[in-house]
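A single protein chain has been omitted from the complex, and every remaining protein chain is retained in its original position.
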Amino acid sequence: MQLPKEILEIAEGIKNMRIRGAGRIAKAAVQALKITVERSQAKNPEELIKELDYVAKYLLHTRPTAVSLPNGIRFVMYRVKTAFKNGANLEDLKITAIDAADKFIKNSELAIKRIGEIGARRIVSGDTILTHCNSSAAISVIITAFKQGKDIQVYATETRPLFQGRITARTLANAGVPVTLIVDSAVRFFMNEIDKVVVGADAVAANGAVVNKIGTSQIALVAHEARTRMFVAAETYKFSPETMIGELVKIEERSPLEVVDEEFLRQNPNVKIRNPSFDVTPPEYIDLIITEKGVIPPQGAVLVLKEEFGWIIGEELIRGKEVYSTYESCGID
Amino acid sequence: MQLPKEILEIAEGIKNMRIRGAGRIAKAAVQALKITVERSQAKNPEELIKELDYVAKYLLHTRPTAVSLPNGIRFVMYRVKTAFKNGANLEDLKITAIDAADKFIKNSELAIKRIGEIGARRIVSGDTILTHCNSSAAISVIITAFKQGKDIQVYATETRPLFQGRITARTLANAGVPVTLIVDSAVRFFMNEIDKVVVGADAVAANGAVVNKIGTSQIALVAHEARTRMFVAAETYKFSPETMIGELVKIEERSPLEVVDEEFLRQNPNVKIRNPSFDVTPPEYIDLIITEKGVIPPQGAVLVLKEEFGWIIGEELIRGKEVYSTYESCGID
Amino acid sequence: MQLPKEILEIAEGIKNMRIRGAGRIAKAAVQALKITVERSQAKNPEELIKELDYVAKYLLHTRPTAVSLPNGIRFVMYRVKTAFKNGANLEDLKITAIDAADKFIKNSELAIKRIGEIGARRIVSGDTILTHCNSSAAISVIITAFKQGKDIQVYATETRPLFQGRITARTLANAGVPVTLIVDSAVRFFMNEIDKVVVGADAVAANGAVVNKIGTSQIALVAHEARTRMFVAAETYKFSPETMIGELVKIEERSPLEVVDEEFLRQNPNVKIRNPSFDVTPPEYIDLIITEKGVIPPQGAVLVLKEEFGWIIGEELIRGKEVYSTYESCGID
Amino acid sequence: MQLPKEILEIAEGIKNMRIRGAGRIAKAAVQALKITVERSQAKNPEELIKELDYVAKYLLHTRPTAVSLPNGIRFVMYRVKTAFKNGANLEDLKITAIDAADKFIKNSELAIKRIGEIGARRIVSGDTILTHCNSSAAISVIITAFKQGKDIQVYATETRPLFQGRITARTLANAGVPVTLIVDSAVRFFMNEIDKVVVGADAVAANGAVVNKIGTSQIALVAHEARTRMFVAAETYKFSPETMIGELVKIEERSPLEVVDEEFLRQNPNVKIRNPSFDVTPPEYIDLIITEKGVIPPQGAVLVLKEEFGWIIGEELIRGKEVYSTYESCGID
Amino acid sequence: MQLPKEILEIAEGIKNMRIRGAGRIAKAAVQALKITVERSQAKNPEELIKELDYVAKYLLHTRPTAVSLPNGIRFVMYRVKTAFKNGANLEDLKITAIDAADKFIKNSELAIKRIGEIGARRIVSGDTILTHCNSSAAISVIITAFKQGKDIQVYATETRPLFQGRITARTLANAGVPVTLIVDSAVRFFMNEIDKVVVGADAVAANGAVVNKIGTSQIALVAHEARTRMFVAAETYKFSPETMIGELVKIEERSPLEVVDEEFLRQNPNVKIRNPSFDVTPPEYIDLIITEKGVIPPQGAVLVLKEEFGWIIGEELIRGKEVYSTYESCGID
Partner (left out) sequence: MQLPKEILEIAEGIKNMRIRGAGRIAKAAVQALKITVERSQAKNPEELIKELDYVAKYLLHTRPTAVSLPNGIRFVMYRVKTAFKNGANLEDLKITAIDAADKFIKNSELAIKRIGEIGARRIVSGDTILTHCNSSAAISVIITAFKQGKDIQVYATETRPLFQGRITARTLANAGVPVTLIVDSAVRFFMNEIDKVVVGADAVAANGAVVNKIGTSQIALVAHEARTRMFVAAETYKFSPETMIGELVKIEERSPLEVVDEEFLRQNPNVKIRNPSFDVTPPEYIDLIITEKGVIPPQGAVLVLKEEFGWIIGEELIRGKEVYSTYESCGID
């Protein structure tokens, strides 16, 4: 099947990390499904379903470990397939698909806003907040609280190896929030001054463990040691249904060149570089997860997953031996 | 008083960090005392003492927070003053001073070797070791164990902001030790694979707390969480007698330009940078301290200090209201 | 609008703490709604709704931080508004309101009895129990177990500043339970003799944290340190739906005169007094919460809240910008 | 009432522990209900119900503390009683009962297989796993992972007093899994080499506590101390609905002759022997529970119980004052 | 033997708690020995020794559990007996005794000053300090730091049952230190605002455990939970040599009338009151002990005891079967 250039570009962008961040990836993939429908030459419902199935699988293989990507695709495909089973005609199917795609994208944007509003209620004047990496949801919490007139200040870690913390520091400074940049190793040095840690998430597992930028789990441990509250801001489409059936969230390891330059590699061929991008924070170090649906303890993740996907997904996943098949039996609203 | 150029250079080198590392600083300062004697034009013991006092004080003010520096100076000055009180003549005083300086320098080099021998006994074949920053004593432990034929491998953190971990990785790789470089934030990710953490120390306090490169304390916490043993390799002249009378080891804060470049500063005038160089690891996260005199639990630091300096130093320090005055009443052997 | 004297008295009683205790406050407020209906001169459903709305808001502002109060009002108003939307006539509306009020009051009393029955199953002969403050639910657990013939004894803290523990001790002693009164500071001294801690709750938050009388959280910590089980007895109407959308349960600070007398204040004008009434016990120190619906882990609070109020309350709360509006979309049964 | 010999044998076998293991007990009891129907001489639905009620109660009293046994009986009886209430005739009732019995037995076998598939996803090549006692579900996880080609090895504790660990070691060795047998006391000695602990469960309580073979709770503690993950593999029919209403899972104490021989008892009449069979592992030491429905955090047990039995069971249990009565109001699917 | 009235008054004052506080008791007892000598009619050394022995034993029995009391007496008697053994004449013996008594009293006063100077070095501007009860040594640390111009503030617990914290609050307020009085139960509520806890000690045991006013150990636990430093200020004569040979420091239980009034007792005859005065803080919750000889980790107590009393005291104590006999073989300087 010949895919439209725009779709190929999206798929490529996700693959080579031009499109980055769990939320942006999901939205781009859903956008690609919408484009598929708009460009479709399908003559009947069956053909459209076949096209969408093809594109969906194609997108799923661009970043096999992401959690938001399959969740976005499931959201759209579940609605399309349900309509198809109920005998919708071609036009209705198209409308269903486009509506679902639009809804996912809108929900996703709304989620950041809602998380900001909910999370900001947990911030009080006088708070010193630590954040790590560059999370839209965490920044939304901080800036919302600041705009409510709360007198807060922020420590941002630089977040090696890619220094995303500098972007966070700049964003906060531009919004007027007093912000201090520190190296990642200085977290424990400053922890006794910090009242709350607020970070984002790349994925939330069924047992409440949070996968996020490398370093998050040791920040959480350091916060726990000092009785500092640890908040994770995460849209529900980052909750991983596959973890309900035991799947581990895979941790991507990226290029050594993010850690050292080529010269170092050349001069030190016997020095090995390991560069995992994420780590796993266990639920016992997380005080609460702020979702767009409300605040939950990390152990409440299973409740969210159960509501969003049902236990049945377990069966489907096992039967199908493939994550892809699961979008038939679940959906997010 | 006009100081010889070599002494001025040493003092300047300590101040501007060209001479770096607790051990090197102490040896340089002691060397400066030796030069003072060699160049001295003093006509009688009184004049020589005056000259040495002047230089000692001058050196003490180059890095007021270091621990090895005053300990080195005390070592020499205590011997000189004792000889002076006992009526030594000019020539004997000079010999005493030069011998003391030579002995301190030799002891200091021997200490690294002895720590390597002692610490290596705690390393067994199959061990995976983590180290942080660039400590001669810690590296001595690792390389000694490796040269004994033990099958070990090492994780070295890069150690932001100055990347001293790269030097460590290179040194170990050159010695043939299999070594992997990781970002500081990845310590908890790898901790379950690690059997022992070995780090150095900038200062050891009376209650067993260890002052070392920023990040050490969170590594120690992460090791403790995973029941991984935490070893500190520290020469006894890094034990701080001032902490016995309550002095806090001061934590140096260094330039923002170690963390970001000038362009970042210019573009983000509202982003504050904090750059503390050291942090404090509490004794409960340290399994043992390896000194050249043997292995002690961190709480044994007070025993070492007591032996080296005696309780009396407390009185002296309080009376003199100045750290400098203490070298009169103590000594290291 | 002119409110009947009885309602004003209830509102005043809640405000000035004559009516005290989360349960009693909620029941009094619901009683006020019932009286409103009984005294109502409304000529049509619209007028009755308007009257009830007015009274409900009036009551909600008497103690803006309580949790049981809005939950009681929501219980009644939700039923009334639903009936109104479904076209009920004036008479039916009145019956609905009165029935709802009666049901809430009866449920609330039944809940204490049920909690006693459920919680008593966790108490075995030979147990030594610690309790803090004066909780009807906790006392119900203890006395129910004792009446079942279990051989138990109780330590009651005096509970500064208001000494409610003396009331607890008297109540238990009168029921025949062997009871020992201790100062609050002696909890850790006795903890190794204690098998279970049983306390009540003023509010339970979405992440399982429990707000209760000042001192509860340190008792919970001390129990945790000694592997003593910590039980919280809490009716489900003490679960706070607002915490699902991030609201912090506000901690009331009360008069210095509860801590010292006027003479002390006069003689020591520079001594500041702080007198917070409640503290927050984190879920990790709570073994289980005993509700009238059954036993849950603290992290199960979100499940109870979800069932009682639904996620939707989140949206409503955010939209309405006011807690009051939420009673439209939720209900307790 | 005269019971068929086969049923008496089953009842006797459960009582005297010839039929052993939570799963086997439940299946045998359900089988007895099926036999009751097959041998029934009942002339009408009322008589059949009476017979089944009699047998159900008889079976429930063979091991009053087991959790799987009443859950199995409830599964069948709930379906039968529901059909009876809906006016089913004798033949339909019989079919309902037999179908329910067959379904329970089949589900129970399927559950072990599903748990193996789900749990195996959490095992990675290179893992060293510790297991305790002899759990079908835990062994299913290990062997499934091994058959997927994962390079794993296992430590099995011998599991005093009955040495069930030797059976586990033999089973694993026969399946080709590299396995090492150790005494129970050696767990902490080896824990730093272990990546994951996988054990079964006899019962799971509403707050997520797990009742399992004596020694499990200290293994869990030792694992927690070393940041080793602790997995419990448990079919959902091991979840105890009675614990929702506060019932403690009773811990059976068995004969001293399992611990010492008769000669020891005779020679040492003053040495008392205590031999509890199970202990309780608190949820904070369990990373996740693997059920056939998916992975949950231990605190998610209440969600499973709620779904399987509903809150209402609480009321029934309290009203009926007898566990037996509860099968009327609940069911497992 | 007929004792002078002044000595009887001192003994009585210690017994009935008119003379209160470990330091004041020890000084009063030593004063009594001095008076004995001044009033002595002894005709030869033997008689004087006999008199002193009698008085020493008499004083030791006034408060058998105190630690400072026997240490004070040992200080004087050891010197006297040594002089006696060396053949001192009557006059010299008297001078020895009076000098020793004066020295102990002076040392004891100096110790408070020295502890203040040493401890104040650990306090920095911006610190918020919590203290409990009314300790001269702890107050000395706080006020010394404040007088050095450090910007500090203090939380003082009221310290039930006798409200000694009110005296502390008044003393600090009068010295100009900003101070807030809270109930003992509010410690955990405020702990996250507190940088350092500073308390005194009634006794320090050989393993580093600290006996102090009831409530201290739970404050230490709460501080530890929040990574707040815990300092104990203790003169070395509070270190208990008896604990080296296993003696437990006995915990005094005092009158119920300190907890409730007579009317409560009359009205509630079945409510038992327990009123222990002290509790034991284990060394793992203490960061350091500040003595007049310098700062030690709690585990360094054994080093101080060893230096002050030597191991030999163990033998003496066991041989003599009486604490009193030990003053022959030890001494404090």
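Here are some notes:
We call the chains A, B, C, D and E, going by the order they appear; numbering starts again at 1 in every chain.
Operating definition for what follows: contacts are C-beta pairs under 8 Å (C-beta built on N, C-alpha and C of every residue); 3 or more make two chains touch, one makes a residue touch a chain.
Note that the structure is a prediction, hence the values are computed from the model and not measured.
Listed by label, the shown chains that the missing chain touches in the whole complex are B, C, D, E.
Note on the undisplayed chain: of the listed residues C:E225, C:E242 or C:E308, the one touching it is C:E225. Check B:A11, B:A29, B:I118 or B:L181 against the missing chain and you find that the one touching it is B:I118.
Of the listed positions D:Q2, D:Q41, D:N86 or D:N270, the one in contact with the omitted chain in the full complex is D:N270. Listed here are the subunit C residues that touch the chain not shown: 191-192, 195, 225-228. On the side of subunit B, the interface with the absent chain consists of residues 114, 117-122, 124, 284, 287-288, 290, 293-297, 299-300, 303, using the contact rule stated above. Touching the omitted chain from subunit D are residues 157-161, 166, 169-170, 173, 178-190, 213-215, 217-218, 221-222, 225, 251, 259-260, 264, 267-268, 270-276, 279.
Criterion: only the chains that are shown with their structure count from here on.
Under the contact definition stated at the top, the chains bordering both subunit A and subunit E are B, C. Where touching is counted per the definition, the chains common to subunit C and subunit D are A. Residue-numbered contact pairs of A-C overlap by over half with those of C-D, the repeat interface among C-D, B-D or A-E.
Of all residue numbers that take part in the contact between subunit B and subunit E, under half occur on both sides, making this a different-residue interface. Annotation for subunit A: residues 225, 284, 297, 299, 303 touch two or more other chains.
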